[in-house]
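All remarks here apply to the structure that follows.
Of the protein chains in this complex, all but one are displayed in their positions.
Right after this comes chain A.
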Amino acid sequence: MTPSDTAARPSLTLGPVLFNWSPEAWRDFHYRVADEAPVERVCVGEVVCSKRLPFYQDDIPGVIERLQRGGKAVILSSLALPTLVRERNMIKDLVAMPGVLVEANDVSAFPQLAGRPHAISPLINVYNEGTLAFMEKQGAVHVCLPPELPLTAMAPLAAKATTATIEAWAFGRAPLAISARCYHARVHGVSKDSCQFVCNKDPDGLEVDTLEGRRFLSVNGVQTLSDGVVNLIGDLDAVTACGVSSFRLSPHTCDMVAVAQAFRDVLDGTITGAEGEARIAALMPGVTFANGFLHGKPGHQRIALAG
């Protein structure tokens, strides 16, 4: 499948759940997505902290099966910062699973993935056509670009892609940084090794405000995300026009099926971008939306729809 084949009908990918949800919430979320969400692909797996995985690991096969039955392609997500031997070996379990693509969240997955079809996550630095060409040569068939890339960079990348579908980060708090240090543990005054899983208190991330009380960032264990929820629903025409053919929606506790439906409807032309914005705003009262990265501005900014 080439980018031009998919250009007619851009697709949607539901990203991996980045936060520490209860196993029941995690499983039920994916079951509902499998049955109801108008998305083509769903990423499953632990990206942020390997200690969370045992809680829902046993639910993964059932979730994959349900998603596939619902007509979704499943992508297995690898860890973003594998350090321990146990974490480094997790990639081998992922590539051993039949019938699914594996998405690299760290370069350390490449030795296992090179030579077979795979996906590249927004946490891998694909900033230019040289890197994209190398990824395609390795077998990348799906590349989600880093959230900080502006449209002026997406356009030449989409134009140069030969075998990979190019995807943009379109909805959800933007992952901005990853660290060896766990900020949830630090904020709660516990050590990383005996963290008591305090990150499960914040299913959309723990808000970090400035000293003036302005909302700023959010933390999710070792990951730092934006406070503002990236939302490109009003920009879809411009982004698809430059050749980007897939959009990533990152799960939050809001009604993600409705979010996906709003994106689907705008992409299909049944509602306008402005109507899509209004629908999503109604789903997430009190939330600040952002699209500054796309416009080459500070990422927290929201650049209003033209006209």
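As a convention for this text, a contact is a pair of C-beta atoms (placed from the backbone, for glycine too) under 8 Å apart; a residue touches a chain by one contact, two chains touch by 3 or more; residues count from 1.
Following the convention adopted for this analysis, contacts and distances are computed from a predicted model.
Per its UniProt record, the hidden chain corresponds to "Ubiquinone biosynthesis protein UbiU" from the list "NADH dehydrogenase", "Cytochrome c oxidase subunit 1", "Ubiquinone biosynthesis protein UbiU" or "ABC transporter permease". Residue-wise, the contact with the chain that is not shown comes from A:Asn128, picked out of A:Asn128, A:Gln196 or A:Thr270.
The omitted chain makes contact with just one of the residues A:Arg27, A:Arg41, A:Lys72 or A:His300: A:His300. Interface note for the absent chain: among A:Arg9, A:Arg69 or A:Arg214, the touching residue is A:Arg214. Touch with the chain omitted from the figure is made, among A:Leu206, A:Leu236, A:Leu249 or A:Ala262, by A:Leu206. When the whole complex is considered, the residue among A:Gly139, A:Pro203 or A:Gly273 that touches the unshown chain is A:Gly139. For chain A, the list of residues touching the undisplayed chain reads 81-83, 88, 91, 106-112, 114-116, 123, 125, 127-135, 137-139, 146-149, 152-157, 174, 176-183, 185-188, 191-193, 206-214, 216-217, 219, 224, 226, 292-293, 296-300.
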